[in-house]
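For this view, one protein chain was removed and the others were kept in their places.
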Amino acid sequence: MTTTAVQKEGPAAVAPEPSVGSHVRNYWRRVRGGDMGALPAVAGLIVLCTVFAMMRPSFLSAGNFANLFTQGAAVTLIAMGLVFVLLLGEIDLSAGFASGVCAAVLANVVTVLGYPWYVAVLAAIVTGVVIGTVLGFLVAKIGIPSFVVTLAGFLAFQGIVLMLMKEGTNISVRDETLVAIANRNLSPVLGWALLAVAVAGYAAVQLLRHRNRAARGLLTDPLAVVLARIAALAVILGIAVYVLNLERSRNVLVVSLKGVPIVVPIIAVLLIVWTFVLQRTSYGRHIYAVGGNTEAARRAGINVDRIRISVFVICSSMAAVGGIVAASRANSVDPNTGGSNVLLYAVGAAVIGGTSLFGGKGRVLDAVLGGAVVAVIDNGMGLMGYSAGVKYVVTGVVLLLAASVDAFSRRRSAATGTR
Amino acid sequence: MTTTAVQKEGPAAVAPEPSVGSHVRNYWRRVRGGDMGALPAVAGLIVLCTVFAMMRPSFLSAGNFANLFTQGAAVTLIAMGLVFVLLLGEIDLSAGFASGVCAAVLANVVTVLGYPWYVAVLAAIVTGVVIGTVLGFLVAKIGIPSFVVTLAGFLAFQGIVLMLMKEGTNISVRDETLVAIANRNLSPVLGWALLAVAVAGYAAVQLLRHRNRAARGLLTDPLAVVLARIAALAVILGIAVYVLNLERSRNVLVVSLKGVPIVVPIIAVLLIVWTFVLQRTSYGRHIYAVGGNTEAARRAGINVDRIRISVFVICSSMAAVGGIVAASRANSVDPNTGGSNVLLYAVGAAVIGGTSLFGGKGRVLDAVLGGAVVAVIDNGMGLMGYSAGVKYVVTGVVLLLAASVDAFSRRRSAATGTR
Amino acid sequence: MSATPLLELRGIDKSFGPVQVLRDVAFAAHPGEVTALVGDNGAGKSTLVKCISGIYPTDAGEVLFDGKPVSINSPRDAAALGIEVVYQDLALCDNLDIVQNMFLGREKRSGIVLDEPTMEQMAAETLAGLSVRTVKSLRQHVSSLSGGQRQTVAIAKAVLWNSKLVILDEPTAALGVAQTAQVLELVRRLADNGLAVVLISHNMNDVFAVSDRIAALYLGQMVAQVKTTDITHSQVVELITAGRSGNLGLVTADAATGPNGNGAATADTNPGAVR
Amino acid sequence: MSATPLLELRGIDKSFGPVQVLRDVAFAAHPGEVTALVGDNGAGKSTLVKCISGIYPTDAGEVLFDGKPVSINSPRDAAALGIEVVYQDLALCDNLDIVQNMFLGREKRSGIVLDEPTMEQMAAETLAGLSVRTVKSLRQHVSSLSGGQRQTVAIAKAVLWNSKLVILDEPTAALGVAQTAQVLELVRRLADNGLAVVLISHNMNDVFAVSDRIAALYLGQMVAQVKTTDITHSQVVELITAGRSGNLGLVTADAATGPNGNGAATADTNPGAVR
Partner (left out) sequence: ACGDNSGGSDQAGGSSDKKPKIGVILPDSKSSARWEGADRKFLEEAFKAANVDYDIQNAQGDKTQFQTIADQMITNGVTALMIVNLDSGTGKAVLDKAKSQGVATIDYDRLTLGGSAQYYVSFDNEAVGKLQGEGLSKCLTDKGAKNPVVAYLNGSPTDNNATLFKNGYDSVLKPKFDSKDYTKGPDQAVPDWDNTQAATIFEQMLTQTKGKIDGVLAANDGLGNAAISVLKKNKLNGKVPVTGQDATVQGLQNILSGDQCMTVYKAIKEEAKAASDLAIAVAKGEKKDTGQTVKDPEGGRDVAAVLLTPKAIYKENVKDVVADGFVTKEELCTGNYAKLCADAGIS
């Protein structure tokens, strides 16, 4: 009671901008305390790459670097959608075959019916939306556990793919635009241009935010740190674009192969859009809330059923995008598209990246990082030339290795009591 | 403060045995309030059976009834083990292929190395224990999420099976005892004898418990209700044994086929043992506690890591048993044993039965009921003669149907606020 | 103060499966007044609050808001009417930070983008008014807060909005001395601003310090609703623990036969029936 | 009563990441005495308790039990020493019933089979001694209990065992009048039986009613540990809110420089530093 005067001063006082030194010190304390963000996944990735590069020097070639993106694209895209479902603590086992159904629709529309590519893409994505709506409705309104609903979907969609494929024949996708998605590259100049736009955009957002907060007297990161972040992004992206713009054809006379693969900007744009949705809109906020504490979210007046249906729609639509990329990459759709390990790899990618299966914790970036881990493992293992049995075993062990880097780094956080 | 005298009388007063009428009324209120126990899964099962019986009368034949048990046995056994892992809120994606590895060990020991069947069975189960220990250690001590650990296991075990199978061939299991497990029947007399033992045992346990509690003045179910339960069990089991003891050979002259399939008592014994462990031992109690609230369990002094490792051991050992049954049924082991949909069906069985993926809720009986649902669907679909695509779709829809019976019945409970 | 109550409940029944928790409950909250809802542990206070705010559906009874019958089927409906609640079990999202929790469901936006600086400023001001001094950062996850800090966040969340009725279920249970004083002051201020406030508390000193009326629940029945000035400290305690006090409360406390005549059912809930 | 304290802490430090919550804390609990631990919201009381019971590892400092240095790395270690704790955040398993929760980790068995009738009887007796009257059945899941009922279960769970030290973190926060009285009586009885009892509470009346000593935490620092008879009500409140009172408490309250001289770090935790 004697302290009322003291408290009032808190928010009124203008927050001093902390020094760069204290910022770095704080960051380091947080890391040591186990609050590491994306660090462990990145560390796992670096370890993997080093190991593979040592065992197979061709792993580090520009060509292989470019291949990595197209190889991992479909799984990454599906994983990005799955993050939304996982954020609610639900699961979508049908995402893999949903991508297969959408790919089958694409192939049928473009090849069998002969419509132009944009009609086919639209049809595929609409199919994804419809699938997601049905799944979400069954989960949210009827109240069947999502595991069961999507297990049923997993079975049913397999059947639908078969039926769309006339009981098992492949359908080719020969449309130039569609094939380009996973098989062609941007021109080097365009690559640099995109890079410039991305970095400029990031810089603008960060600086505006800094000015805005500083103007209101709220705590901000030091300007130097903000600038350092922008510079780091520019350097990393710059190196990537530079490497991808190297010539990687084995016979330059016959054909020139260089530039950023077209899927890269597609993934990048989706990553930015979905990150924006999750972090900067109230819809995204509500997804985290429902995943963290459904009852609290309901009491706060959030329409939980609508959120639940919507994440399934997002997941299935992203599966559709993944299916389109897969069809483009294979130049064809077969009844196995989206089957085999696609689903488990996609969920695994999200989880390895740091998304929790219990809901409330995860980012779209996790899916991309985890997808990169999965792609690197697949890519590296492909260079080893093991027999089938050995390959499976080594893949499993390597996966474990990548994950334990993460686990070990997070153990500190358990030890200090901040989980 | 004025009430202290009143409270003291509570526990001292001898609890009156409630009347049968009030017991039935209370049960009915609980059911209407949404507390239904096994009812929805049983209801789903009855609906399924009715539909199939109407569409294909042969579904109801004695032969088909007997087939049901052997067809569903492997998945049910694996699901029983998975219940333990799910009770902790963990998952074991590798259970399917773990059963494959154990089956492969079995086949190698008995056929390739030529040891007697019990050595092979022991080897298979030891393999299961080892697998479970490794998985559990990685989850509990290293702290990698179980999804990732068992995804790695899923891959690695697939490879190990391939290696044990010498890259793709299959190994026959011709040992008479092993083949008998899933392919022979008890003699009718033995069937009746087992029935008598089971009912007598149940009656003894129930009556002793009733007497024990009544003697201490604790609340008990009315004696009439206890007797009715015993009678109901006797009748249901009696009908089952009677039907299974009918002649079901198509050609009695060539071969006589009757009696309870040997897997039935195996499943029954394991069901009783594991139910006992979960419901009547402190180990089982601790599993529920860790699944319900890990932190509370830790604070209560429970060794959480040990519980965590142990459930993986149980799960993999049960997978080994499932693998042995699968090998027996197929008379052989091939690289796909435990693959395909085995895992998803097993998890699905547990979930359909009512086990939660979030931990803390579930029973071993759930796995058996859910396994029955899965087996009935598979069995019934096998009688329909759809083409591949249609069959997948119909299976998915039927699965959804069975699950929505459950969902609709539980919606009441949500509406009355008692979830 | 005003003649028609802002909120009026009549004949509310509520059962969980075989257990009846509320029996024929009548209750009123008037604008500009603090109504204290008291009762023993397990009397049904929190259940009543959750029925009002649409978390639990009621089995029977009617709800009038501003004199008009309404049906509140979800917390959204309650919020639309202008009802704000601080729940006993707090209901915060552990994975969100303080600001995010305080504005949950009613985020400030500029365009479609969340307006974080505004929310952060508003949160800081509200919390400062509640004597919170040890919170290190408003961007801390609520899972890392102390019990009292969590409770303060929940209270701050409820008073941020322009509501007509504020219900606080044991808001000061975990609070320190200074914070409790601050919250009671706030409660009084809200009522003085013309809001109807319902305060649940086990602390009789607090109840008598701020309330205008007292409603007492006893084993799911409303046994009295009287002006605070018309009743004494010890009478309230008697109502809470025995269901009657003098001419107040249950008609025949011994038989415990409720006014609605469901004697048999009431016997089920006899004191000491713990088994 | 006795010369050597049962539990003695020296120089305990504890940080969560960049935030230091406990600084050089010393604390003692004597057998046969009730030691009240008081402090403002967020002062670090619950954190200190969790360090004692092995839930959090400490960064520095030593723990003596019965005069001998011990290291408590998990709640199992604490239980083995005879330390029982009622946590502020209760920590009950919602999916288990009352009896199951009360005996969690220490089930009664006959052979390998759980001895349910014995446990049920013991639970009923203990709960009856705590004025619990509205619990319908001991086989009810704790998720369906009211706030006060849950708290009673947690208290009953802790006092069932033959322990040497009982720590209660705000045990009466959610309890009704009668139940609170019962718990305070129980606390006194435990101490009179020779146990060391640590009671955390924000209610000064309760503190003065039952405690023999009072220890005050202020922003993570132990500012005073004195006999209850040697201090007044208002002095304690001053210690809690300002860290000093007369010659008690921090040496220079204004600069808030701790006795261990880490002035800069202390400045971080300035009052009002809410952002």
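Letters A, B, C and D mark the chains as written, and numbering starts fresh at 1 in each.
The definition used in the following text is that contacts are C-beta pairs under 8 Å (C-beta built on N, C-alpha and C of every residue); 3 or more make two chains touch, one makes a residue touch a chain.
In this text, all values refer to a predicted model and were calculated from it rather than measured experimentally.
The chain that is not displayed touches the following shown chains in the complete assembly: A, B. Touching the missing chain, out of A:L195, A:A300, A:C315 or A:V342, is residue A:V342. Touching the chain that is not shown, out of A:A74, A:L195, A:I230 or A:I352: A:A74 (per the contact rule at the top). One of B:A41, B:L138 or B:L162 touches the chain omitted from the figure, and that residue is B:L162. The missing chain lies against chain B, touching residues 56, 58, 60-65, 67, 71, 74-75, 162, 167-173, 183, 188, 242-243, 245-255, 258, 326, 329-337, 339-342, 378-379, 382-383, 385-389, 391-392. One chain is missing from the display, and on chain A it is touched by residues 56, 58, 61, 63-64, 67, 71, 74, 111, 114, 162, 165-172, 174, 179, 183, 249-251, 254-255, 257, 326, 329-332, 334-337, 339-342, 378-379, 381-383, 385, 387-389, 391.
Just so it is clear, only the chains that are shown with their structure count from here on.
If you average the Cα atoms of chain C and of chain D, the two centres end up 28 Å apart. Residue numbers of chain C whose C-beta contacts span two or more other chains: 16, 55, 120, 124, 128, 132-133, 137, 144, 177-178, 241, 271-275. Under the contact definition stated at the top, the residues of chain B that touch 2 or more other chains are 1-3, 6-8, 10-11, 218-219, 418. Chain A meets chain C in the complex at residues 1-4, 6-8, 10-11, 212-213, 216, 218-219, 280-282, 285-286, 288-289, 291-293, 295-303, 360-361, 418. By the touch criterion given at the top, residues 89, 91, 93, 138, 142-145, 147-149, 151-163, 167-168, 341, 344, 347-348, 351-352, 357-358, 387-397, 399-400, 403-404, 406-408, 410-411, 414 of chain B touch chain A in their complex. Chain C contributes residues 53, 55, 74-76, 79, 85, 87, 91-96, 100, 104-107, 109, 112-114, 117, 120-121, 124-125, 128-129, 131-133, 137, 144, 177-178, 181-182 to its touches with chain A in the complex.
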